[in-house]
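Just one protein chain is left out here, and the rest sit where they should.
Showing subunit A:
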Amino acid sequence: MSSFFDIFQQYAWDSVREQIYAKTDGDVQRALSSTRRSLEDFKALISPAALPYLEQMAQASHRLTQKRFGKTIQMYIPLYLSNECTNICTYCGFSLDNKVRRKTLTEKELLEEVKVIKDLGYEHVLLVTGEANQTVHTDYFKKVLRLIRPHFAQISMEIQPLDRQEYEMLIPEGLHSVLVYQETYHQEDYRKHHPKGKKSNFRYRLETPDRAGQAGVHKIGLGVLIGLEDWRTDSFFTALHLRYLEKTYWQTKYSLSFPRLRPFSGGLPPKVEMNDRELVQLICAYRLLDEELELSLSTRETETFRNHCIPLGITSISAGSKTNPGGYTAATDSLEQFEISDERSPQEMAEVISKQGYEAVWKDWDRVL
């Protein structure tokens, strides 16, 4: 079966990078005035040449987002099931070689976590794991979904890549969305950052959205870990991937995140820094490329930055997040995947959203759908 890999191979990283940095003022103006934007327009909008047009991009992004999503922001929260992991990833707190205590939630612990999350008001939840196929496998996920499905309107998963048949097994149990970040589309660098474990297979990861799409997953989330490589080139490949998926799995919705590399105990500093101005540029560029794309912002980002992003094009936001298994019931943060920057509670966040003239939406799906 054909996959994104076939298309991916037709592009060379270095030439894409050169094309982006060669974009001119005229290219940016053309991209801005266009109504149906191409990937060439996207290159212009993420290029350094577009920086002087940031306010104009933000205004356009604001209008397009309101037109499509209205004055609403969807609320979500991660629930870490496990930090067991057999991969080595140079940037991640769960990496096999990182000496932290490993934990996978038992059924009882899971339900305790669910209760806290429900009490915070959440109806949408994102389940997160590392990759430990011996213990955290399809049967475990099935059990988890059966336990928590009655409690949530919508369940998303950010777990190890699975086979098509495995996704097909989980969908009837309540799996709605699959988030799988490529981390970087730079193959050599990908190898450097993932020296050991199943994740070191670049192609298997790259084809995960294809397998999820073939299985009929409702929503697929893409993204790269910003800081590993040149973010502009990586974002172009993300957009290329997105366009391919939209055409191929046309009944599926898509979402994007922009995680910037955050420190963790013993971790690697980012190779490439992306400043706030550039992140705003990227958010707006994605919106100008794709009106219906869900764009989410996590608690990796600071209070101030998140506050200002609400009217810019973001459509979903997490708050009160813990990034360790058992984090909502246990006092310690010692098993966490990364440090969070915005410690506000979901209710505080919802008030901030409301003050900006938006409604925080807790439920936009139903378990029966």
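In this text, a contact is a pair of C-beta atoms (placed from the backbone, for glycine too) under 8 Å apart; a residue touches a chain by one contact, two chains touch by 3 or more; residues count from 1.
FYI, contacts and distances are computed from a predicted model.
Asks: Looking at UniProt, which of "Thiosulfohydrolase SoxB", "Tripartite tricarboxylate transporter permease", "Iron-sulfur cluster assembly scaffold protein IscU" or "Thiazole synthase" names the chain that isn't shown?
Replies: Answer from the record: the omitted chain is "Thiazole synthase".
Asks: Of A:Gly26, A:Pro48, A:Gly70 or A:Pro195, which one is in contact with the hidden chain?
Replies: If we include the chain that is not displayed, A:Gly70 is the one touching it.
Asks: Of A:Glu18, A:Glu343 or A:Asp364, which one is in contact with the hidden chain?
Replies: In the complete complex, the chain left out is touched by residue A:Asp364.
Asks: Which of these, A:Thr208, A:Thr252 or A:Ser318, touches the one chain of the complex that we don't see?
Replies: A:Thr252
Asks: Which residue numbers on subunit A touch the omitted chain?
Replies: These residues of subunit A touch the chain that is not shown: 66-72, 123, 153, 246, 250-253, 292, 354, 357-359, 361, 363-366, 368-369.
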